[in-house]
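What follows is a short report on a single structure.
With one protein chain held back, the other chains of the complex are shown just where they sit.
Entry: chain A
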Amino acid sequence: MRALTWHGKHDVRVDTVDDPEIVNPRDAILKITSTAICGSDLHLYDGYIPTMQKGDILGHEFMGEVVDVGPGSTLKKGQRVVVPFNIACGSCYQCGKQQYSACDNTNPADNQDLGHTLYGHGMPGIFGYSHLTGGYAGGQAEYVRVPFSDVGPIVIPDGVDDDKVLFLSDILPTGWMAAENAEIEPGDIVAVWGCGPVGLFAVQSAFLMGAERVIAIDHFPHRLELAKKFGAETINFEESKTYEALMEMTGGIGPDAVIDAVGLESHGLFLDNVVDQIKASTFLGTDRIHALRQAIVACRKGGRVSMPGVYGGMVDKFPLGALMEKGLTLKTGQTHCQRYLPALLQAVMEDEIDTTFLISHRMPLEAGPEGYRMFHDEQNEVTKVVLKPDMALAA
């Protein structure tokens, strides 16, 4: 089959590789119909995530048609499914508590050692996202093997367009959980740092959960424009002083809840120096938590901090005092996608949540490398790239 593979910094290629097969009883094989490039994929693209190997197949946001199933799968051939980016077993203690992204069992044991060293615990499996989280082949390919297919995938009714439901795989539930973690109360003012896909879904979700006002912060005019469409007020941090603007816009109180939907995405430097244990003293990237620091400082006393943005290592100059003295609550984590899928599918089908607005580019899988380049270099206009293996290459 054809698959988008990682070869090094800014070097992704479409290669011919072996087709995937059923290996374990609970597996299913999908024929991919749509797969998106995520902000998180840019970390890999920039070469900042260790434990990537040449030839690794990328992609954790995908959907497709079931073409083969193992005896333990509950799926049937011919069904269309969307697959959560993180793999969950459904039977460990955390899965029983619907903490799917804390699953114990989906990362092969040998790949959990680094997690033990870095975080004190092994991490669960994620599709197409380095060997720290399993080394699973991703879905930016013609076919993918889906382990534990009786737990993750959600079946999509006929007649619902791919573009409408594809983001159930990651960024929609991530934006939703970000808003849920902000514990929004009616009348709240919520501030969201980052108007990428996660931030934009957090904006929509915050309104649905009863926020009275949402203030969105970014520096890309087009992305801020999209936030405005959903009713958010905006701050362009290149035009205005964010903290001062937030204070004035909230009558000196500060937002009741703040959401960091930036993470390390735009600043790059990430796990590389984390893993470089010998150089532990180089954990200097104070700029890298700029948005989070600002969010904590701006948040009203007694408020809530929600952090969907991804961090991987240690940080410097974390405003711990502000967190404690103001009595803030901090909630974070990889998204427990499986927990939200049925309700979110319903919301999307009833047009309560708009998903297709985000897609700026649709291209064939063969054009994947160009898709990565554009998403990386032209963030203002390129809000989301969706690859379609069946689409013909333009002449």
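In the analysis below, a contact is a pair of C-beta atoms (placed from the backbone, for glycine too) under 8 Å apart; a residue touches a chain by one contact, two chains touch by 3 or more; residues count from 1.
By definition in this document, contacts and distances are computed from a predicted model.
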| item | value |
| --- | --- |
| From "Oligopeptide ABC transporter, ATP-binding protein", "SRPBCC family protein", "CbtA family protein" or "Benzoylsuccinyl-CoA thiolase", the hidden chain's UniProt protein name | "SRPBCC family protein" |
| Contact partner of the left-out chain, one of A:Arg26, A:His43, A:Arg213 or A:His361 | A:Arg26 |
| Full-complex contact with the absent chain, from A:Gly39, A:Gly59 or A:Gly134 | A:Gly134 |
| Full-complex contact with the absent chain, from A:Pro84, A:Pro147 or A:Pro173 | A:Pro147 |
| Residues from chain A at the interface with the omitted partner, ascending | 17-26, 72, 89-93, 96, 104-113, 116, 122, 125, 134-137, 145, 147-148 |
